[in-house]
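Structure in structure tokens, see below.
All protein chains but one are shown in place.
The first chain written gets the first letter, and so on, giving A and B; residue counts start at 1 in each chain.
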Amino acid sequence: MVRVDEKARSSRQKPDLLPVIVQDRSSLPVKVGDTHPSTIARTALAAAVLAVLWWILNPGDRLSWIIGVPTILLGTGTVLLLPPARSQHISVAGSLRFVAYFIVQTVLGAVDVARRAFHPFWVQQPAFLIWETDLPEGPPRWMFANTVTLLPGTLTADIDGPRLTINLLDRDLTPDLPTLEARVRDLFAL
Amino acid sequence: MTDPWIVFDVTLAVGLLAVAWLSLASRDAFRMIVLFMMFGLLASLGWVRLNAPDVALAEAAVGAGITGALLLRTLSALRHEPKEPSTALPTAFIAGVLSLMITTALVVAFILAPDLATGYDRDVGARMDQSGVTNPVTAVLLNFRSYDTLLEIVVLAAALTIVLMLGSKPIALRPLGPLFVPFAKVIVPVSIIIAGYLLWLGASRPGGAFQAAAVLGAGGIVLILGRHYDPQERHGGMIRLICAIGLGGFVLAAIGAQILTGDMLRYPQGQEKIWIIIIEATLTVSVAATLAALFVGATRREGRP
Partner (left out) sequence: MSWAELLGVGLMGLGAVFFVAGTVGILRFPDVFSRLHAVTKADNLGLGLVAAGTGIMTADGFVAAKLALVWLLIAVSGAIGGHLIARHALRDKT
């Protein structure tokens, strides 16, 4: 069994125009210079999304709204229990490009890991990589961290502010994280 | 001509026995629980093969999901307790004899059963139009044999009452990091919608109050684990009330039906569906609260459900 835990450091700094973000507890989002959607906007959005979801699950069943309406109200209520995120503009074209990129990378990631699993003599040397992302706090960074997990050979093991601890399946891998960052920026029109 | 499914069925049956044995033989509690959850999932597959998707859903949601979560939570509370000495031989002997007796009784009942093929299908089928719903399982659970369901709710309420009276170690929540918030934001509202969907589905297809409650309870547990909602702090009294309302509402329905129709739990003719939906909706919310409350445990002793 080979077990290599090497902290290969590869951080980079870029001039950052975004406000400094102070956050270390998920339950207490303290942000500076953010705009949050109003409670009314959040409620309306949540209710609309949940209503569409109900319609997809119960197509053409008008009676189902007897249960549907109270369910949607309850769902909307719990959304309000959760801390709001900074309102984020999403680019339609960017999201299409992101989805295409995401699907290709997901397939590549799965094929890569399957090849390693089935390979008779593959000696893996897992390693860790510290990555400092310049994506802003909130949905862009969440999207980045979660997508990293599905990319070939990378897994977000820890996240602390802009610093991501990424596990590499093999130390020889060179994940293309800047491209992913660019895709996320494209998605959120940053 | 043999059914090609026989290969699958035999593998599944052997797998069930193997996992059950591994789970019982395991010396490590964590391993035991994981194997038990695996057993629940395999059993649920077995129910699918027996054409009982209702039971399969319940088994997967309650047997593997919620029970597994409760067992893991109990394990984390037990971790720091002194280890209990292993079971004394006489106790093991008595347990063995009792298990053997139950097994024998079941085998005898199986052999002596008149005609296994018939079951209750025909009796239920003949009266389906009186039940108010089109899913035979729901018709049995909430109309023809609703008394049994009522007693099940009593058992659940009793379990929660005991937990609240004895008090249990408060659950130790570890910070889950910034990525848990967006996860909760997606999963909690969607789990509520899916619970409502399962509840509504129960009237016509596999689904129903217990499956819905398991999903709803799981959504609540996500909120609690992420520290977005503290039931003790926010409104402990109200939660207890919601836990109690399932049983209370069902009993009230029984009394109401007694007054209206002269028979306990015989719903007024033509209004069966409405009665069933109201009872099921109340049960869903109440059972979900009960499951989540069992998961969280009670820290203080004042107040009763």
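Quick notes on this one:
Heads up, the rule we're going with is that contacts are C-beta pairs under 8 Å (C-beta built on N, C-alpha and C of every residue); 3 or more make two chains touch, one makes a residue touch a chain.
No experiment lies behind these values; they were computed from the predicted model shown.
Of the listed residues A:A51, A:I72, A:A85 or A:A145, the one in contact with the hidden chain in the full complex is A:A145. Considering A:T43, A:Q88 or A:Q124, the position touching the chain not shown turns out to be A:Q124 (whole complex). Interface note: of B:L176, B:I245, B:L260 or B:I278, the residue touching the hidden chain in the full complex is B:L176. Screening A:L63, A:L81, A:V107 or A:A189 against the full complex identifies A:V107 as the residue touching the chain left out. As for the chain not pictured, it touches subunit A at residues 1-3, 53, 56-57, 59, 106-107, 109-114, 116-118, 124, 126, 145-147, 149-150, 152-153, 155-158, 165, 167, 169.
Of the residues in subunit B, those that touch the hidden partner chain are 174, 176-177, 179-180, 183, 186-187, 190.
The rule we apply is simple: only the chains that are shown with their structure count from here on.
Centre-to-centre spacing of subunit A and subunit B amounts to 33 Å, using the average Cα coordinate of each chain. By the touch rule above, subunit A contacts subunit B in their complex via residues 23, 25-27, 46, 49-50, 53-54, 57-58, 61, 64, 66-68, 70-72, 74-76, 78-79, 81-83, 85, 139, 141-142, 145-146, 156, 158-159.
Looking at the complex, you find that subunit B touches subunit A at residues 175-182, 184-185, 188-190, 192-197, 199-200, 219, 223, 226-229, 277, 281.
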